[in-house]
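A single protein chain has been omitted from the complex, and every remaining protein chain is retained in its original position.
Think of it as A, B and C in the order they're written, each chain with its own count starting at 1.
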Amino acid sequence: MEIEFSKWFFDEVNPHLLQLHAFEGMIYSGKTKFQTLEIMKSPVFGKVLLLDGKIQSSEADEFIYHELLVHPPMLAHPKPEKVFIAGGGEGATLREILKHPSVKKAVMVDIDADVITISKKYLPEYAAGAFEDKRSKVYNTDARKWLAESKEKFDVIIIDLTEPVEKGPAYLLYTKEFYQIVQSKLTENGVISVQAGCASYTELLNLKAVSHTLKSIFPIVSIYQADIPSFGGPWGFTVASMNLDVAAMTPAEVDKKLKARRITDLKFYDGLTHMQMFTLPKHMRKATRGGRLITDDSPLYLYKG
Amino acid sequence: MEIEFSKWFFDEVNPHLLQLHAFEGMIYSGKTKFQTLEIMKSPVFGKVLLLDGKIQSSEADEFIYHELLVHPPMLAHPKPEKVFIAGGGEGATLREILKHPSVKKAVMVDIDADVITISKKYLPEYAAGAFEDKRSKVYNTDARKWLAESKEKFDVIIIDLTEPVEKGPAYLLYTKEFYQIVQSKLTENGVISVQAGCASYTELLNLKAVSHTLKSIFPIVSIYQADIPSFGGPWGFTVASMNLDVAAMTPAEVDKKLKARRITDLKFYDGLTHMQMFTLPKHMRKATRGGRLITDDSPLYLYKG
Amino acid sequence: MEIEFSKWFFDEVNPHLLQLHAFEGMIYSGKTKFQTLEIMKSPVFGKVLLLDGKIQSSEADEFIYHELLVHPPMLAHPKPEKVFIAGGGEGATLREILKHPSVKKAVMVDIDADVITISKKYLPEYAAGAFEDKRSKVYNTDARKWLAESKEKFDVIIIDLTEPVEKGPAYLLYTKEFYQIVQSKLTENGVISVQAGCASYTELLNLKAVSHTLKSIFPIVSIYQADIPSFGGPWGFTVASMNLDVAAMTPAEVDKKLKARRITDLKFYDGLTHMQMFTLPKHMRKATRGGRLITDDSPLYLYKG
Partner (left out) sequence: MEIEFSKWFFDEVNPHLLQLHAFEGMIYSGKTKFQTLEIMKSPVFGKVLLLDGKIQSSEADEFIYHELLVHPPMLAHPKPEKVFIAGGGEGATLREILKHPSVKKAVMVDIDADVITISKKYLPEYAAGAFEDKRSKVYNTDARKWLAESKEKFDVIIIDLTEPVEKGPAYLLYTKEFYQIVQSKLTENGVISVQAGCASYTELLNLKAVSHTLKSIFPIVSIYQADIPSFGGPWGFTVASMNLDVAAMTPAEVDKKLKARRITDLKFYDGLTHMQMFTLPKHMRKATRGGRLITDDSPLYLYKG
């Protein structure tokens, strides 16, 4: 084995499995009020954003993550006008949302203003101007609190958060109580999508718990997944709704809707991708059943359950 | 980050990306005439077989690999009677082949007798008795030479080899010249499947070269993939044929054929899985186009191209 | 950087410094009643014994550790007849003690019988027959308890224990209360030597605390150290006595005494070595001053203080 680099970033997939990324240098390194924030330069993935030591996105494959999280719920909704993002720091989720011409208002609530400021400076191609769009409203406060107090309802709510770490900023945004608030703030055909963690066959704890908890509120819940190389394997997402079956869109429907909305620049998502990512292999269909209920009193912590 | 184990196995995904597996102990460690052979015990994956330091299969997810490699070509063929395996040491490929009731003879040519002997002893649940089946013929010689000199033709040929390492035992079984031999030994509706290496978006060198080289011989070639956790991400395979379009089978057809052949114990493969694994996301459809031609004079080496 | 091996053992020097040892295979791996026990084969150090994941000794350099721990106190004592070892599992401490012709009885109390049994089987060259010597008495019980209840006194007491890990078998054998027991069981010119942990300039916590605690009981206490490559750097030891100044022996005296006792086969220890290892560089003389008191109520834990 020949190893060319001497600086390595240790990403814990689980306590028995580490992924080591060589990196060429640090572009930024600091602490915000809520978390550590680092941007490293990887020879494979380009610029990589890390919060509390976990990879959030990389230049090379952030398009997978952000298209995946945004377009299924947006496209399933007949005419999304108001969209809410919990988290979303880098601005790439906002960027994808604004591609849908019906959108009139996109509210993004990320507790950590520094993530936005530093992303704007060092990762400007992520937001690609989305923060300057007149339809964007950005607030730096607790997303749960903001949503609970909101008088507005939303057509699509996108949960784009860091993973639930003990005492971290996000663990109370993965609970049944939070999803109840979300449900109460959705319009009639509203849809929610959630990044839900690792989707590797041997590491399904988070994904199952998030899905199971969503099922306690929403009648229609679907898991979907894609390989995100910088995350070290397949990553899981969940969509949920009271009325709409996001997963049921056919490849032809997806392609037709994308065309109707004049969304032509996607690199990851199209009709075939939609079908592929909502179809799980047999062992995964079985393994993703069940899961535990996450509540405020019994939260979920990464690696710990 | 809390790390519970002190013994780690370094698996090189590429020179900039390492996967570290904790392991509890070594079950076997030795050198054969051709390669190093180790069996370690992983808290995540159970028994793990390594040849020349690369993971070949693990107890926890070998079913994915072996079902994936065997059933698509076997099922696409209307009545596979004679099957050839290049490599296949542990016997699990043989195990899956013998599930098809039409099979009369399964020839397995693995250069390394020790891999078979040691797998029988330490990994008996892999072959699950397949070596003792009367239909099985096992030879320990060079698979290319054996096939070139064979007077028989085969309905399905399965290439289940270690990756092409410089001076390793397998690199001349990835070339155009070898695939020409394979083509000449296939019956009219013959199909070949090949394990073709990493299918991660940023590591497609091997998969593309294998597919491109197969396309120089066969008119119908399809890439397919699945996440194999112990391999550290998605793994790529290719099927090729002069006449049969393996990928084109519909989910219903696959399920019907499996039922007709009374194959009811698969954990990974069924109709939906077939559709899912032959459908690549948009960026992968684009990224897997092209590739270089592998020839005896210009072989492909892992990590080097 | 070219890395030839794929199996690595992680040795934590401190939470910010890891030493990774490549190893070729595991010779033994198991759990005793008290700790995990592993013997690995290193291309650099040969057989390496690990207890609870910490390196205890290696074939290549155990002679340094064992000569260092045993001969300074043994030689300082005019005529050691009765010797006590707390710990000492592999038998190499016993081996060195028995080289002194005046020894009539060497009592070794190691709580873990399995360490002895497995060392005898896999590391027979460590004890080199010492367990079979008629002067050796081995007990498998708690060394503190045994010593407290002993009616005998000893000329030399050697503390050859694993490091003090929380809930581990040894942490109550590093406290003031234990050293008080030791002191009460020493004959008039009795000497104690203690392995006291890492002696690297940036990692002196254990060494200082052990020395400081010994100083609360004994008027004459000296630190000494040597580089033990398999331990990842310099290792610290302490000798203490009510009367004898071990460190003060001159090179000539040491060599003369060794000759008088007909000890001619040492590889590490002689007069010059004695002088060298009891002389600390200026910064170490300063840095090893002070330290905290270790008591039963306020024990010391490795890495935690």
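Assume a contact is a pair of C-beta atoms (placed from the backbone, for glycine too) under 8 Å apart; a residue touches a chain by one contact, two chains touch by 3 or more.
Source: prediction; values computed, not measured.
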{"item": "Touching the absent chain when the full complex is considered, from C:Leu20, C:Ala113 or C:Ala128", "value": "C:Leu20"}
{"item": "Identified contact with the non-displayed chain, of C:Met108, C:Ala226, C:Ile263 or C:Leu300", "value": "C:Ala226"}
{"item": "Residues of chain C in contact with the chain not shown", "value": "1-5, 8, 10, 12, 14-22, 42-45, 53, 60-61, 63-64, 199-203, 226-227, 229, 232-234, 266-270, 272-273, 275-277, 279-283, 285"}
{"item": "Hidden partner chain, residues of chain A it touches", "value": "3, 6-11, 24-26, 29, 38, 40, 50, 53"}
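Just so it is clear, only the chains that are shown with their structure count from here on.
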{"item": "Distance between the centres, which are taken as Cα means, of chain C and chain A, whole angstrom", "value": "54"}
{"item": "Distance from the mean Cα position of chain B to that of chain A, given in whole angstrom", "value": "34"}
{"item": "Multi-partner residues of chain B (at least 2 other chains)", "value": "3, 8, 10, 53"}
